[in-house]
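The structure under discussion appears below in the form of structure tokens.
With one protein chain removed, the remaining protein chains of the complex are shown where they sit.
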Amino acid sequence: MASSAAASNPTIPSLNLPPSQFARLQPHAYLLAHLSPPAASDQPSVRANGRATSQFRVTSANAGSLTHTNGSAVVRIGDTAAVCGVRAELLHTEDIASWSVSTASEAEAGNTSQKGGSKTEDEEDRDHVQDLNLLVPNISLSTGCAPGFTPGAPPSTLAQSLSHEILSLLHTTRLVKADDLRIWYQPPNLESEEFRNAGEGMDVDSEQTGGPEPEIKAFWVLYIDIMIISLAGNPFDAAWASVLAALRDTKLPKAWWDADNETVLCSDNISDAQKLSLRGLPVSSSFCTFEADAAAGWRSVVIPNADELKSQAQKQGSQQRWILADPDGYEEGLSQERVCVVVDIEDGKTVIVKMEKHGGWAVDSDDLRQLVDVSAKRWHEMKRILDQC
Amino acid sequence: MVGPTASLSILQRADGSATYKCPATGYTILSAVNGPVELPGRRDALKPEDATVEVFVKPGTTTGGVGERAIETTLKSVLGDIVLGREKGFPRRGVVLTLNIVGGENVERGDSYLTLLPALLHAGLLAMISASIPLSMTLSAVLLGVTDSGEIVQNPSPAAAKSAVSLHVLAISSKDHLLLNQSRGRFDFDTWELIRARALSICQGAANDGDVAMGEGTNTASVNGFIRETAEDQIYSAYAHKLDSI
């Protein structure tokens, strides 16, 4: 590797510089030399970490590692590791200030949802999960995960925006079904029978004609805490994968409203606990763009138009930019442009759930199409890993 | 449809300022830019050869939270892209942009900022233009929603945005580059390509020639034409005395 680097950069004196030092002194030239080896050397174009451009790092996942949580997972992508714990707490509807006001309209919405299709059910989910903040993710980078982050410091801008991204993605994918988080109570029909079994929580199916409507007595709130315990680039993919694995692992105890005590009781029987039923399996893949010209951004050259840029790339023999999948910390420091694609595959069809790019102007439709394909491949890989854990 | 309105240089004590009002989404943004300014903090943390762009987003009625941090990061990378931070007087200094949401619905916790993003980008860009911050090009952004029936709607209202199957914000530079894409919801790539084509025609207008000739009649319909006209009007009124004497 060192020989290829030295060959492409003639200014390096012949003194024996180990590759690790060259990597630190001239990071851009080092990565460039790996990606564009001289034609004569017959070496493949690989990244400095030995991966191909669209290759992700070795990923492993382990669910249920933390015993005191309702669900937990550790996901490791290369040297980036995230631990996620899901803790469920009860939120009584009587503690929700706006509950009694909104129930009136809620009841109507509930009626239509049973008649209407799944769409209105989705809408109702959104109302409950989002309006009542039933999902509370928080990501912490202040763990000493990387030299730049002081342990115990207040959340950095990166940590805050990652928290928001995760919450936003949880909402847009509607991953958690609101019905899993509701605790119902069927009031006894005092008119027909005097004593009915009061302990009939979660019992929505037993429809009673003419009886009182079942009512929601409480919600489960899921506190999703993510700790990045080691950060070597691409924290979002690792954090999202850990959230996904932890939610798949989450079991909520059977809970019901006890009318006599006027409180919610939970069963301590593990076999009664139910897993969450998630909607789909959205998998996130991040990419960054590495420019061959380190000073491209500030050369006094006319910025070509978008279509000129395309034709230019075709004309010039050597590749001018590489899109690197799952960048590590070293590569992230050398690139500006970021792409993040979250896909789900349903019945063999790729559905894009989120697609983001910013920080540059090089990546456009053609590249994005390829990245969606790469992300779809990654989905299969991640599904296998998550199914095994 | 009523087009957006904007005014430049409305604050006296900032280097540059602008308001931007988008009637379709109902948002009004007041923005102010100061730059180049000396930034506090560790000097070695600042880029030695480039200007640091700082963006602050202040919501109208609440304090800023994690959502604002996320949108600030995005705005910083998009607007920082077009700032020429190496021009004289800028390296090691900062360009500080403050965006105040003064009108429109609040963005709920955990909701994406997509509906606000075009207004924020335009207000930020106009303020930077009015502050004479050196820029390599201008940009224009658009919010597009896809409805149940697969129809593409431009600038959906907050209510329509909630019911949309997918929402997209694209920022296109004055030279047709895709500077930013944020898409949420459920869609496939072919839909996105339609969105991309639609965004290009909305931002740049049909007569997309990048010419500096004053084709005011042809450019008005596009967002880019709107940005250009706003800046031109301001320059003409500021130099009315000069233009009269010519």
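So that you can tell them apart, the chains are marked A and B in the order they are listed, and the count of residues begins at 1 in each.
Methods note: a contact is a pair of C-beta atoms (placed from the backbone, for glycine too) under 8 Å apart; a residue touches a chain by one contact, two chains touch by 3 or more.
Heads up, the rule we're going with is that contacts and distances are computed from a predicted model.
Going by its UniProt record, the hidden chain of the complex is named "Exosome complex exonuclease Rrp40" among "Dynein intermediate chain 1, axonemal", "DNA replication complex GINS protein PSF3", "BHLH domain-containing protein" or "Exosome complex exonuclease Rrp40".
Partner chains of the missing chain, restricted to those shown and counted over the full complex, are A, B.
Within the set B:122, B:175 or B:196, the residue that contacts the chain not displayed is B:175. Contact between chain A and the unshown chain involves residues 300-303, 315. In the full complex, the hidden chain is touched by chain B at residues 8-9, 12-16, 34, 38-40, 43, 82, 84, 87, 129-138, 173-175, 212-214, 227-228, 231-232, 234-246.
Following the convention adopted for this analysis, only the chains that are shown with their structure count from here on.
In terms of their C-alpha centroids, the spacing between chain A and chain B amounts to 27 Å.
Partner chain B is touched in their complex by these residues of chain A: 119, 123, 126, 130-131, 133, 135, 157-158, 160-161, 163-165, 167-168, 170-172, 298, 303-307, 309, 336, 338, 349-361, 363-365, 368-369, 372. Of all the residues in chain B, the ones that touch chain A in their complex are 50, 65-67, 69-70, 72-74, 77-78, 81, 84-86, 108-112, 136-137, 148, 162-163, 173, 175-189, 192-193, 196, 210.
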